[in-house]
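The complex is shown incomplete by one protein chain, all other protein chains being positioned as in the whole.
And now, chain A:
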Amino acid sequence: MAAAGERSARELSPLVSAKALVKRFGEVEAVRGIDVEVFKGEAFGFLGPNGAGKSSAMRMVGCVSPRSDGDLRVLDMDPQIDGPSIRARLGVVPQEDNLDTELSIRQNLQVYGRYFGLSRAHVRAKATELMEFAQLTERADDEVDTLSGGMKRRLTIARSLVNDPDLLLLDEPTTGLDPQARHLLWDRLFRLKQLGVTLLITTHYMDEAEQLCDRLVIMDNGRIVAEGSPPELIASYSTREVLELRFAPGESGDVASTVDGLADRVEVLPDRVLLYTENGEAALSATHARGVQPLSCLVRRSTLEDVFLRLTGRTLVD
């Protein structure tokens, strides 16, 4: 019993643990005190609008950016002290590709592997395996300059796996990928997760977050505004269903008062009115009963996107 308890305690000790973590760039406070714990085998997401501080947080976890305040432990070590040992076990996909454009695809993988102190033979075999993974084998000896944006992205992701990382940091991994490549990548990430690799992902794509993340936080303006699993978040910040009523531009405002009280929450947009409710069909009949005549209407399930927009606002706040 004692042994089992010990084991689960160790497995439960978080790979990433941040307490009141702060990142300042001069006057700008990019991360304003976040608490995050990521456990082994989890896929954990950072969602948030542009400038929310997602990348800044990721870079601190990646031990390339010192924290300004608060506590941070990664793989049970202190990034300030053990940066190189931690980085040896991380895989990093930065938001912007920084491949060596003068080298071939194969060389990019091999050279990067050598930075981890891996043997030549090992990186040679690994590069072949990873090119297969990223479906770039046919282009193996082409220079990176000649690749399309999506291929570069795939190569960057392949590169992050060269050291068989325990923790993979993915900053907007699928930005710029076509739907096939995105689904392929989700599939690969899912498999990595099953192999016990812990994933830390930032994304703007809600479907990606819903597909991949066991748990996620929504960040806005350097702070965490919500935390939980996708269904939990939908349950606590939105309703089960949404009724969307479309109108000609400018007419939606007049409807707002008419539908008042028919839903838990009503949101009026220039061309649409959204009714957040447990039962969309019922709300629809009720609006018809009140004589509302939209151009079209749609009942759908609530998504993470509704949660996201509710928590971070619809307008750009840059």
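One rule holds in what follows: contacts are C-beta pairs under 8 Å (C-beta built on N, C-alpha and C of every residue); 3 or more make two chains touch, one makes a residue touch a chain; residues count from 1.
As a convention for this text, contacts and distances are computed from a predicted model.
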**Fill in**
Omitted chain per UniProt, picking from "Putative zinc finger protein", "NADPH-dependent FMN reductase-like domain-containing protein", "Transcriptional regulator, PadR family" or "Transport permease protein", is "Transport permease protein"
**Message:** Please identify which residue in A:101, A:180, A:258 or A:285 touches the non-displayed chain.
**Reply:** A:101
**Item:** Contact with the hidden chain (one of A:90, A:105 or A:284)
**Value:** A:90
**Complete:** Out of A:39, A:116 or A:205, the sole contact with the unshown chain comes from A:116
**For chain A, the residues touching the chain missing from this view** = 25, 62, 64-66, 83-85, 87-88, 90, 92, 94, 96, 98-103, 107, 110-112, 114-117, 163
